[in-house]
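Report on the following structure.
For this view, one protein chain was removed and the others were kept in their places.
And now, subunit A:
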Amino acid sequence: MNELNPSGWRPAMGASAPPDTIETFTGNRALQLEEALLFELGSPDRSGVDFDDIPDFDTALLGPNARKARLDLPGLSEPETVRHYTRLSRQNYAIDLGLFPLGSCTMKHNPRLDEKVARFPGFADVHPLQPVQTVQGALSAINELAVWLIELTGMHGVAMTPKAGAHGELCGLLCIRAALEAKGDPRAVILVPESAHGTNPATAAFAGYRVENIPATTDGRVDVDALKARLGPDVAGVMITNPNTCGLFESELKNIADAVHAIGGYVYCDGANFNAIVGRVRPGDLGVDAMHINLHKTFSTPHGGGGPGSGPVVLSEALSPFGPLPFTSRQADGSMKLIEEEQAHEEHPQAFGRMCAFHGQMGMFTRALTYILSHGADGLRQVSGDAVLNANYILRSLEDVLDAPFGAAGPCMHEALFSDDGFAEGFTTLDLAKGLIDEGYHPMTVYFPLVVHGAMLIEPTETESKAGLDQFIGAMRSLAERARAGDELLKSAPHLAPRRRLDETLAARKPKLVYKPA
């Protein structure tokens, strides 16, 4: 008898067999259901949508390129479609299922009010090129979010159109380039710390700059002396992540910014980790000239299995005149104006151009604004406080079993960083990460940042309860001990997931990117 089964009744049990030796006819394992490919299930004749028949359809106005054969795209009826995608969905891990500790990704709860609001017809069912008089509410929503972003960062302006973080980085660098060119002083080099996310150097290269790396110090921060030594008239600017990818605050950012400004350069801040400081620190107070904000991180628009994101870029007074088109502007009478190419000559003559068609990620704006209004200034401050508290709780609860390379230096920000130091010979970060899958968690970010050997970057976010963190810590301690002891079963983990480890080498050597019938 126990608490859950006070009657003490037990079903009669058959002869026990270890579950992994039981074969099933279907390949399914109870609720773990295999699902064939759409192309093995559907046919072009089947459809889940009804249309009226159009007898005697005339193709004359389509011209000579009118299609001769029907497209070979398989269709399914609605019940089959719903089942196909429901079954597939169950092979995914998700925030809704549990803690998702991916460092620098800020996988926090996605409030459902945000989903509901984004679907209001005034946001979801308006066309981007409708006359401005018919979309005043939509423009107003963009503008309200813009004002919040400016206030929360202490900056001067904001470019709303970038479609993701990397797109925002590009926007910021193009502002810097435009500002330098306007001064007749184009420069060639962007400095990037070696701990930076890969998008930073890729973006700088895409914007036409030569990238030079700046080393990190042993305490996990940018080497300020090395950076200052490299500053010169060819340096357009620096890209710094703050808090950085080691989960630490770059305490010297203001000094760095002053030095960069002194040589006529600009400071780009990667705002991927803004969740750690929102409501407590304004990047504008630290001398930042441009910073993107991943709305899909700090402001909790859903990650959706890899996007869509949204990456508005807040800008200093020096860079604001160069921001891209289009943007919104509130008039004295409260009405909204849209500044596009037509008005740019008079209202925004130095715009560097356009990042994309239309106005940016409206569906993400409405979600983020709803999130921000729900939290308010006090709630957002609590967000960063709890996010940092949760990360430090993990750091201090694990540092006796996992090496925390910067643990001795003081508190971390919103993510805790560990290395593979102390694992048994032949055991790696990947083994521990895959073991976490069997424990029912998504692994943390692994092998990033590059400056720490076998890095494990854990970001719990503020939406985890203490009980949830305690269970995760228990699982991590168990795994750390197994990795230190050299438990062979860990090397072949996961054992309990829908798939075991996948052959990535085969995938890359013989790429199969589309289905081809056998």
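Please note the rule applied: contacts are C-beta pairs under 8 Å (C-beta built on N, C-alpha and C of every residue); 3 or more make two chains touch, one makes a residue touch a chain; residues count from 1.
Basically, contacts and distances are computed from a predicted model.
As stated in its UniProt record, the chain not included in the shown complex is "Probable glycine dehydrogenase (decarboxylating) subunit 1", which appears among "Probable glycine dehydrogenase (decarboxylating) subunit 1", "Sugar ABC transporter ATP-binding protein", "Ferredoxin-type protein NapG" or "Imelysin family protein". Touch with the chain that is not drawn comes from one residue among A:N273, A:Q361 or A:T429, which is A:Q361. Here one chain is not drawn; of A:R187, A:H303, A:H348 or A:R482, the residue touching it is A:H303.
Within the complete assembly, A:L248 is the residue of A:L248, A:A290, A:L402 or A:L432 that touches the hidden chain.
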